[in-house]
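As you look at this complex, bear in mind that one protein chain is not there, while each of the others sits in place.
Moving on to chain A:
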Amino acid sequence: MSKIVETAEIARQDPSYYQALRELLFQLADDDFIISFRGSEWLGLAPHIEEDVAYSSITQNTMGHAVMYYNLLEELGEGDANFLAHDRGASDRRNGAYLEKRNGEGKYLEEPYFDWALAVVRNYFYESFKKVKLEAISTSSYKPLANVAKKVLMEHPYHFAHWKLWIKQLQTSSEEAKKRIQNRIEEAWEEFLDVLELGNYGNEMVQHQLIAIDEETIKGNWLEEVKTVLVAMPEGPLGKKYGSGRNGEHTSDLDQALGTLAEVFQSDKTAIW
């Protein structure tokens, strides 16, 4: 079976295809959305001004990627893109649970003791994963999605190179930097696995050629990449301490994020921006 689905209308005709496509799109959208939100919380707090410009630019662009996926969902008939971003509860979200984790102790407006080591490790791990997944989606049977994936892949190398540089440098920097990065790597090892997974409809995604590789291959390709960069690979298997975000399992950190990011939206849902 090598069908190409050109439009939302055709995708809707096959319930099994539609369900798998919908899940995949929510994963892509929600991942980029939540990591952008956590990125936006660093605004004004990054280690130096050039990094503030760089990180906010990456975050804005990544939010733009989320918008493209929410727009595809809107075309499919899932509702208005703004509502999909702002007005869905935690259990409807499909982002990997590790991505919703708070940036550190404190709050953005009060005593934000955020941890740069977490930002570096999380973003490097995520951008490595994003490359693997998008390359597997750039040949997707759903043409509108394949087009978006190709577009994102043209912009992604800048993001990826940025975080790779950070993690490489901090791993060979001061003793404190090395230790803090390594601690966050060990921590992520126990929490990152569901990001690499495709959730309950993973088999259907592969069967319908929405994505070219299965989750085992995603995991393998991701490991190949991080192996080239990590100075000390953690022992033991990857874990998903917080459950599977792909199946709607999330932490209270996501509730906190949604409460903050949708605060203005919730104050007047009929407002026109």
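Here, a contact is a pair of C-beta atoms (placed from the backbone, for glycine too) under 8 Å apart; a residue touches a chain by one contact, two chains touch by 3 or more; residues count from 1.
Here is the rule we use: contacts and distances are computed from a predicted model.
When the unshown chain is looked up in UniProt, the name that turns up among "Urea ABC transporter ATP-binding protein UrtD", "Inhibitor of KinA", "Phenylacetate-CoA oxygenase subunit PaaJ" or "Nitrite reductase, copper-containing" is "Phenylacetate-CoA oxygenase subunit PaaJ".
Within the whole complex, the absent chain has one touching residue among A:115, A:135 or A:214, and that is A:135.
Among A:4, A:53 or A:233, the one in contact with the hidden chain is A:53.
Considering A:157, A:220, A:239 or A:259, the position touching the chain not shown turns out to be A:157 (whole complex). Seen from chain A, the chain kept out of the figure touches residues 50, 53-54, 57-58, 60-65, 67-68, 135, 138, 144, 147-148, 150-155, 157-158, 161-162.
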